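With one protein chain removed, the remaining protein chains of the complex are shown where they sit.
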Amino acid sequence: MDQIGPVVVDGIIYSAWLFIAAVGLTLIYGVMKIVNVTHGSFYALGAYAGASAAGAWLARGYPPMLSYAVLLLAAVLVTLVFAPLIERGLLRFMYAKDEVVILLITYALFLILEDTIKLIWGVDPYFVAQPYALLGSFEIGGLRYPTYNLILVGLALVSGGGLAWILRGTRVGKLLLTVIHDPEMSRAMGVNVGRFYLVTFTFGSMLAAIAGSFTAPTVSVVPGLGVDVIVLSFAVVVIGGLGSVPGAALGAVIVGLARSVSVHYMPQVELFVIYSVMAVVLAFRPRGLFSLVEPRRI
Amino acid sequence: MSTILAARGVNKNFGAITAAADINAAIELDSVVGLIGANGAGKTTFINMITGYIKPDSGGIHYEGRDITALAPREITRLGILRSFQIPQLYGSLSVHENMLTALGIMLHNAGRGGFFSLSRARQNVPGHDAPAEEVAERILERFGLMEYRNRNTQVLPGGVRKLLDIALTLAARPRVLLLDEPTSGISAEEKFGIMEMVMKAMKAEGVTVIFVEHDMEVVSRFAGRVLAFYDGRIIADGRPDAVLGDPDVRRYVVGEPHGQDERAPRA
Amino acid sequence: MKRDRMLFLLGAALAAVIAGGPLLPQWALFILTIAFAQGLVALGLMLLLRAGLVSFGQALYYCIGAYTAGGLGRAFGVSDVFLQMIAGAAMAALVAFVLGFLLAKYRGIFFGLLSLALSMILYGLIVKSEALGSTDGLNVARSTLFGVRPAADWVRYAVAVAAAFAGLGAATLVHLFLKTPLGRLAPAIKDNEIRVEYMGASVRYAIHVQYVIAATLAGVGGALAATTVGHIDPEMAYWTTSGEFIFIAILAGTGSVLAPFLGALLFGAIHGLAYDLSPHTWQMSLGTALLLVIVFLPEGLWSLFVRRRTA
Partner (left out) sequence: MRELKKLAIGGLIALAPLGAMAQAPVKIGVVMFLSGPAASPFGVPAKNAADFVFDELNAGKGPAPYGKVGFGGSKIETVVIDEAGSTTTQVTEFRNLVQRQNVDLVIGYISSGNCLAIAPVAEELKKFTNLFDCGTPRIFEDASYKYVFRTSPTATMDSVGAALYVKEAKRGIKSIAGLNQNYAWGQDSWNDFEASMKQLVPGIEVKTSQMPKLFAGQYNAEISALLGSGADVVHSSFWDGDLEALILQGSPRGLFDKSLGVLTTGETAMHKLAAQIPDGTVLGARGPFGPYAPDNAYNRWFSKGYEARFKAPPNYASYQMAQAILGTKAAWEKAMAANGGKRPTNEEVGAALERLSFEGPGGVVRMANGKGHQAIMETAYGTTKLVGDKLTVINVQRYPAETVNPPDGVTSTDWIKSGFKK
């Protein structure tokens, strides 16, 4: 039977999910040069907040169609609680330190947040199945897909396009680029670098949280949810080129399609297809696909 | 006098910018050659191509009759062609003395011998020198008047001293040809001559052929035996300093230029 | 002379384990042995750290060492601790030599992430191969020393002593290596690669060599862990395992070849305490401890000792 349709659709849906989950990571790295492990925690936080909030919303019998807004709102709010706390409270004192040391710090934070989540929500799973089925479904290649998946695709396009527009089209974006290029110089020129970092970190983490909250209706939200997202997003972002938004998009599409092809045609390799892609790409493009060329140093 | 280093029909373009257009130059043994030219005229590119950091699009670099165009920087270095940098390339976390010892250690390493730093055991002589690392280090630092900074961390040194150390390090390798990329840039006018004096004296004593990039025409006419004037990737004048500096084109395109930081030249 | 003091310290540590071991309870001997195994990996990471490189995939060689040791036992009935460690080291070195050609080109985060990808591929391969027990892993035959099978009650002690020989022996060799021109190159490379190249040395070669050494140490550590724990599984190649090793290395600092082992001990202690005191929130305790160390001991554990000496 012809599988091409499903293969592509599955690939795209997965790519969309990957992109939303990963793009915040590349943004934060691009601006702050932080490999942020707490990204996974924010994904989990978003999932828990989304699941519990939307769950409560629906339980009260409020209009189910608005549950999507609730998902979004929950992700935004939970990030606004935790992200500034982490950035202002701890990270900003650490920027002087080595890239790897900061990575370890975020790893420590990740461990702490794992248990924080457990203390807030307990270990029992949360569900909000309704939003997933609510929008009905469409058919491709004789297979049924819940329309909800298109929301993920839409979110991916919006967040990707939005970022591109902010970075290229707006004054803030241009300022941001100068910060990226040379924080010291920008500081000297009176740019409030600290605020840029705060906003970037919050915004990047928010994207992870949104990815989490919009994944919540399709999964059961359980402890350890965020762990795999970390490495997965790293893979995507590195394939695309750390710090590059279009790179993250390309990386997500490559990984997504690679996975769906392997699932449909050779399930046995699914387990390491992603890391193989990553290794191969790095082997030929040491700094990822959309890497900024290394500056001459003499 | 015999030619030690020669560029033959060298071309190099960076996109639209012509960094080198049919460069032909033969450098004689024991000569002191000054490179002048406006910013981005191709002086640093010339040096980078000789030391293998950049490969020419066409043409070749020849050292003692041997084509070294394809060699990697370290291989060229091992042949005795050393260079200094516009922005000094030092070991930032180490002291002046340790910088020198590290440089000498690399000589031992290249020669496949061990034991520098662990002075108690490093009695054997550094290749090319007739003494162990510690002694050679003292000597070189002495010669460049760097002893007073011996144990200072290189990051906290004044610019002139950093420049000197950057040049002094090359002596560890017993260079036969030394390329100095703007040795006096960012150094006050009164210091300039002192530093150049010191460097040239040392190099003369070592019998080193020197090529240096310089913006200050007084410095050039004072120290260079021969001057190559670059403009837009080409050599527009080549000869004795007074002749070249008298050349109308040079007066127009080179000397007329204000000094200062070279915008298009790459940075460390 | 600093060198002499370090060699003396290493000797003293070995003597301490041999003499003090019998007085320790078995669980302590076990923790000590594991600390030596993890310390060996961290020692290798320290080498790379000195050159400014961080491998997020050192678990690759830890796992290779472990499975080599385990396989040796299953295939040829070899359960001798030293033979297993030698085999583990050899296999790790071989793989590292090949991969080194690729990895020596990389720096910074990219070196780290490529090594991570490689170790995750090995993880996938093992999980896939049911002959190797997949994620359930395999049991490793009980350790023997020079053909002697120690009685159950002192096998821990015997292995601990073997571990001490391996760990401190390796530390001594590394300590001496750091004195060689090649060893001395590491900080220079971290500081300024350009200058190193323009003094005529090959940075890539230097990194390749140190990468192989680091992998070899990890291989020994893995073999040691396999025979000590008595069980091997692909988890040993998972990125979280590499994370623990980096933690230990940072904890220890690059100040001394003895530091990684102390770092591993401290890590074990923190880990154990976290489990005992707060079984429900041990991750939080562990993370908090990690944070405190990074913030208050930026130079690593060893800085404590140095400070005390100078003060």
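List of remarks:
A, B and C label the chains in the order they appear, each numbered from 1.
Simple rule for what comes next: contacts are C-beta pairs under 8 Å (C-beta built on N, C-alpha and C of every residue); 3 or more make two chains touch, one makes a residue touch a chain.
Everything quoted here is computed from the prediction, not taken from an experiment.
Considering the intact complex, the chain excluded from display touches A, C.
In the complete complex, the hidden chain is touched by one of C:Met46, C:Ala225 or C:Ala289, namely C:Ala225. Across the entire complex, the residue among A:Val123, A:Met189 or A:Val280 in touch with the chain not shown is A:Val123. As for the chain not pictured, it touches chain C at residues 18-19, 21-27, 30-31, 34, 127-128, 130, 133-137, 139, 142, 146, 148, 150-155, 157-158, 161, 225, 229-231, 233, 235-236, 240-241, 268, 271-272, 275-276, 279-280, 282-283. Although one chain is hidden here, its contacts on chain A can still be listed: residues 1, 3, 6-7, 9-11, 13-14, 17, 114-115, 118, 123-125, 127, 129, 132-133, 137, 141-146, 149, 215, 217-220, 222-225, 227-228, 259-260, 263-264, 267-268, 270-271.
We adopt the following convention: only the chains that are shown with their structure count from here on.
Averaging the CA coordinates per chain and comparing them to the mean over all protein CA atoms picks out C as nearest.
Averaged C-alpha coordinates put the centre of chain B at 44 Å from the centre of chain C.
A separation of 49 Å divides the Cα centre of chain A from that of chain B.
The set of chain A residues that touch two or more partner chains comprises 297-298. Counting partners per residue, chain B has 85, 89, 268 as the residues that reach two or more other chains. The residues of chain C lying in touch with chain B in their complex are 1, 3, 179-182, 184-185, 187-188, 190-192, 194-202. Listing the residues of chain A that touch chain C in their complex gives 35, 90, 97, 99-101, 104-105, 107-112, 114-116, 118-119, 231, 234-235, 238, 242, 268, 271-272, 275-276, 278-279, 282-283, 286-288, 297-298.
Remark: chain C residues 54, 102, 105-106, 108-110, 112-114, 116-118, 120-121, 123-125, 127-128, 194, 239, 243, 246-247, 250, 280-281, 283-284, 286-288, 290-291, 294, 298 touch chain A in the complex.
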